[in-house]
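What follows is one structure encoded as structure tokens, with my remarks underneath.
Every protein chain of the complex appears in place save one, which is left out.
Moving on, here comes subunit A:
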Amino acid sequence: MDILAEEFGDLRPEEMAAPINTVEEKWKLLPAFLKVKGLVKQHIDSFNYFINVEIKKIIKANEKVTSDADPMWYLKYLNIYVGMPDVEESFNVTRPVSPHECRLRDMTYSAPITVDIEYTRGSQRIIRNALPIGRMPIMLRSSNCVLTGKTPAEFSKLNECPLDPGGYFIVKGQEKVILIQEQLSKNRIIVEADRKGAVGASVTSSTHEKKSRTNIVVKQGRFYLKHNTLSEDTPIAIIFKAMGVESDQEIVQMIGTEEHVMAAFAPSLEECHKAQIFTQTQALRYVGNKVRRQRMWGGPKKTKMEEARELLASTVLTHVPVKEFNFRAKCIYMAVMIRRVILAQGNNKVDDRDYYGNKRLELAGQLLSLLFEDLFKKFNSELKKIADQVIPKQRAAQFDVVKHMRQDQITNGMVNAISTGNWSLKRFKMDRQGVTQVLSRLSYISALGMMTRISSQFEKTRKVSGPRSLQPSQWGMLCPSDTPEGEACGLVKNLALMTHITTDMEDGPIIKLAFNLGVEDVNLLCGEELSYPNVFLVFLNGNILGVIRNHQKLVSTFRLMRRAGFINEFVSISTNLSDRCVYISSDGGRLCRPYIIVKNGKIAVTNKHIEQLAQGYRNFEDFLHESLVEYLDVNEENDCSIALYEHLITKETTHLEIEPFTLLGVCAGLIPYPHHNQSPRNTYQCAMGKQAMGTIGYNQRNRIDTLMYLLAYPQKPMVKTKTIELIDFEKLPAGQNATVAVMSYSGYDIEDALVLNKASLDRGFGRCLVYKNAKCTLKRYTNQTFDKVMGPMLDAETRKPIWRHEILDADGICSPGEKVENKQVLVNKYMPTVTQTPLEGTSQPQQPQYRDVPITYKGSTDSYIEKVMISSNADDAFLIKILLRQTRRPEIGDKFSSRHGQKGVCGLIVPQEDMPFCDSGICPDIIMNPHGYPSRMTVGKLIELLAGKAGVLDGRFHYGTAFGGSKVKDVCEDLIHYGYNYLGKDYVTSGITGEPLEAYIYFGPVYYQKLKHMVLDKMHARARGPRAVLTRQPTEGRSRDGGLRLGEMERDCLIGYGASMLLLERLMISSDAFEVDVCGQCGLLGYSGWCHYCKSSCHVSSLRIPYACKLLFQELQSMNIVPRLKLSRYNE
């Protein structure tokens, strides 16, 4: 009975007997969550925070510009606004612009940034409002985008797809995504062992102004401070003294008075004694001598001591605030660091770098704010420089700074950074490449997948397993399946379905609340309290706030306040029992996700709530406000007991998972029954789902992309998942339901090759459209000439356009609907031969000369012209875009894949009558070899086939949701009911012999994707063709009609085999054979039978060598090395 009482606590017997109430449809919270948060909400939230809040803070921090030339002159920013996206039609006339127009016209979707300023002109003080200082690229669907709050009907008016997630930028007509960047958390103490096993602590501090890294290292039992600005490691006791803690006792009190802690720290104190440093002045002098001098310019000269004090106050542990050189908080912080190291030394408990509680995700908003602040500072310093230069000069007009505010610096800075992806900020020594990527529009899924992608800062080439492996703390936050193979494996990750990334929050109210809840301020403590065994330290965003005795009460009250809505729902609080700390976090970039609250073994959410949700009386926010659901970040998750299913709830349970399948991401969510598959197969499918052709958006026909693949008849999958419904994959599908027979057929199906039914292809299976574009601009040049387009050239005799110009309209641009063949002209463009301004004095010819530079079509197969767009781009040049279309039916070699990482190429196309058929007369669309199954272990595909077959017979869609979905047993019962075999294996007759097959065939529909890899784009052969100019060797690559390389390994084979003549033929005769005249006397190359060195022709003989060899000799000669050829007759 006692045991029972222990287990069930204070539950009454009837409560124990009552069955746990189940909330069957709690998954309905998920669409509600996605409705408020959306799949790319993290990007949009972050950007919104930047343009509405952060940008104002940046202005505030850099509000005043002054000049050294005139102390009276100043410029002060009063406010800043980011407007709505617009385009300048003509001078000072603007008009709102839609994202799609920017895409088509190769423009940037950006809005003006305007400021209110106050400045002096002469002795006047002037206030100017709404002055533009530059343009900000606007994220689609952010608060300043024209798309926000629009209905689907309005979306279609703007040529925009309502299902498009947004969250990207349009820069110079290209869609660019700023990838989520993962990095180690700032301002947190990380205790780590180095390669030799010595434990040290490090903190990367970061504030708006500075970024620095502070290390505590142990050398021979002594503690040192290691910092970039100090030329060598400084004993820690000296640092303490330099910060004003002169008494050794005080230092030890702060670090801890336990026996072993004191013993560990004693050598450090001793060292300080040996150095004869006892006072702050001495210590500062000592530190001052070690400061690395960097800035020589600016500011009045400081003494070394002042410099050291400045350094300790602002650069070491930047994030700990120091006011008027009161180092108290910083000393305590450093003491805590040392204490951590000492405690870790004993039991080797170091922190885990890869733990997701220690990671922060940097989003578009944060990255842009760094960039903007940098550009804004540059802008201001430029203004200051101009002021310094102009003010001293006496001018008629008074200095007016407004005239010198140029917009293009900020505009170009932003546009260039986003379009190239190079984020180089001198201030933070940041130089990152590949921050942005072009949004992949291969399919809807590939675009969505890109928006949830996270790239890590680790080097890809490093062969480390730690950061690449799956971390337990990733559970529910990052998708365990979706990562690329190869070098970026495990470094590029994707968000799970319900993950939310926090943005920065005001910490003032939290500090106030913490003090009200009994936290004692560190500044009021003597130091020894820190190491009391029953006292917990309280941290807020990495800074020590104070100490508390009753931490449980603090945490529970804090959570209560949060659930009641007094504090922001994204503030997290968690206890770390081993470090005896309470961590409160309100910083941005933390991963968090919602959970259902469980109290005393009872779920807060009831069926009634869900019912109201379904009826629309309630939304997700209401669930949050009524403390039914709350967000937990990774650290807080560690402090909770979360039940996966309702039946697993015990007395200790604090939370319940909303739905387990949400731990997968968008791409993995497409896979039916992924929990039955071998895990790498799901990873492969995640990569392949992005290559599948299908539909890319409702506006796909209005787009003019460089490359677009569409399926002629896309279908929604027979076996769907909850994720598929949630992300609207059904509305924009990428694949077709093919009837598959799993059997061997003809031998053209080995190694995963598929056999396709010809009649299915005739009827449109796998038929796809390939769109490409051709572009041309008509420019104006500086010498008043401009490009022009001329009508087709007529044949002299027939008066008909010549073949190359056959498809041109009278205006010289091809007309829609025409068929274009290789080398035909799309735009008959002419360019002036002289585009530079002629020199003064030389007379300009009356009629400028033109040279034809036609835009021709290149491609082995014909295309059709879908549409022609004539517009102008941002530089007011004419822009002509031509969309070309090809329709392709599947052929041998085209690649297909099911949703289980089972890819294969088409190996054979078989007429329908040769295909096997079952009793009901059905022939398969695809025959797949059964050898694909045993080693791959994709049981999910087998179940998909069963569920699909039952669904077809029953006229409904089955679910293959991860960790759920239709049960195999029920599905098989359905099969029996409709007169099919229980196991899905049918009696099948051969179409060739007419006799039944000896085996039963697994037969049914499976969702197949057509992948973008098609033979037509890859096939290549060459007999003769172009050669490179320099070496006269055949060119390289398919696009240049290049040769097929006989590489080193192939060469080695031929050498080994002794096929010397073949080798000669391959490497010289078929490549770059060249006749040279060599003088036998001097061994140098001659020319046309004459040796220029010997001035004779008597010893000159002609021989064949590779051109590259001749080139080598000449290049060597040019650098004063004489290669000589020794000639002798082989028969002598």
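Here is the rule we use: a contact is a pair of C-beta atoms (placed from the backbone, for glycine too) under 8 Å apart; a residue touches a chain by one contact, two chains touch by 3 or more; residues count from 1.
Just so we're on the same page, contacts and distances are computed from a predicted model.
Its record in UniProt calls the unshown chain "DNA-directed RNA polymerases I and III subunit RPAC1", which is the match among "Trafficking protein particle complex subunit 6B", "Putative exosome complex component RRP41", "DNA-directed RNA polymerases I and III subunit RPAC1" or "Protein PBN1". Touching the missing chain, out of A:Ala999, A:Met1019, A:Ile1055 or A:Ile1069, is residue A:Ala999.
Remark: the omitted chain is touched by one listed residue; of A:Arg121, A:Lys290, A:Arg432 or A:Arg885 this is A:Arg885. Within the whole complex, the absent chain has one touching residue among A:Gln912, A:Gln1033 or A:Ser1070, and that is A:Gln912.
Across A:Tyr980, A:Tyr1008 or A:Phe1113, the single residue that touches the chain missing here is A:Tyr980. Mapped onto subunit A, the footprint of the missing chain covers residues 701, 712, 758-759, 762-764, 767, 769, 817, 864, 866, 885, 887, 911-913, 917, 919-923, 976, 979-982, 987, 989, 991, 993-1000.
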